[in-house]
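We show some of the complex, not the whole, and keep each chain where it was.
Chain IDs A, B and C follow the sequence of writing; residue 1 opens each chain.
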Amino acid sequence: MKLGVLVSDYKICVETIDRMKSDNLGLVLVQNGVYHAVLKEGGKESSLLGKTPRLYVLSEDLQSRGLSAEQVDKRVKVIDYSGLVDVIFNDFDKVAWL
Amino acid sequence: MADVKCAFIVQRPQYKGETSRLALTHALSYQTVEVLLDDGDTVTPSLCFVGEGVLGISKGQNAMAPYGINSSELHVKNCLLVDLDVYVCKEDLEKYGIPEDQLPDAADMEAEKTINVVPFAEIEKIMEEAKHVLFF
Amino acid sequence: MGVLTMGVFPGLVGSGSYDFAMKLAKAAADKGHVVNIWFSGNATVSVKAHQKHLKDYSTGEKYLVELLEKGVEICTCEACTISRGVQKTESIAKIQWNAMHWYLSKIHCADRVLQIGGE
């Protein structure tokens, strides 16, 4: 199974994701979850970026927060809503929202 | 005739929920509260961003194009324009690696006020001096 | 006796925090304090009349009517309310409709302010 988790928050989702197996996990950073792709809290990148190579971030949610694609960590693929639909149907077997 | 000082402490990030955004619009309404008060009475909010509350107030926002709503940046600028005191916690900006020059000003709207980046201790002092403390 | 002004904000309808606000307001009014309640964000939908009280949901009307009868002043943010499609004609009677400065004015006269943020 490939599970795509939509990460919608900066702080409260991390603990749940940390304990999940990463084998078939993908993360889609949306809403305030986009900060995981950008911020270096205490100088360190988000632990989520090392969890899986399947990382996406939603461009519309960067844009509304005044963040640009250049600020996004290189491992994270920037997608828009249309791209997100394809990711949901093609890249994962099931999806969940955290 | 009395002024009532309030500390509005914004500790949730902008955008995902509505509470942090409502802090800004409620603070702005201090301009018109005199219609409901006796002559000379005023309410003065100080708007303080702490913790995760420092997220989502950067400049360069465009929430209108994707979502059809005014940005929180615009509301921060409006607060400066109507002479509200706006404070952002220095330690929290540093913690999240947000440079001070990423914060908006309202010079283009000819506002005299600018955002005050201050240590948390100063925000605690504002809370102490306020008659009421409201967390958003 | 004192004046307690409460702000009740988003996400509270149906939640324990909304019930908390109602119970605290009642307890304060019962002790003779003056109580003011301001609704903003999603909490404004709780001013809609004809709510059905089901045991699996905590809802507002029953509490609000009781508080109004006790002389508690209750006001909803007009912009928040109409943006959710609830019109003034559909409101529980005696609930006030006003702009955000109503809340600030009731903060001005308050001895204690309890801002319940929600979410």
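Everything below uses one rule, namely that contacts are C-beta pairs under 8 Å (C-beta built on N, C-alpha and C of every residue); 3 or more make two chains touch, one makes a residue touch a chain.
Remember, it's a predicted structure, so these values are computed and weren't measured experimentally.
Beyond the single copies displayed, the complex in its entirety has a chain composition of A x2, B x2, C x2.
In this section, only the chains that are shown with their structure count from here on.
With each centre defined as the average position of its C-alpha atoms, the distance from subunit B to subunit C rounds to 24 Å.
Distance between subunit A and subunit B, defined via averaged C-alpha coordinates, is recorded as 29 Å. Within subunit B, contacts with two or more other chains are made by no residue at all. Taken residue by residue, subunit A touches two or more other chains at no position, since every residue touches fewer. Within the complex, the subunit C residues that touch subunit B are 7, 9-11, 40-42, 99-105, 107-108, 110, 112-113, 115, 117-119. Contacts from subunit B toward subunit A in the complex involve residues 13-16, 52, 55-56, 58-63, 65-67, 71, 73, 95-98, 102. Looking at the complex, you find that subunit B touches subunit C at residues 2, 4, 6, 12, 17-19, 22, 25-26, 28-30, 32-33, 35-37, 41-43, 45, 132-136.
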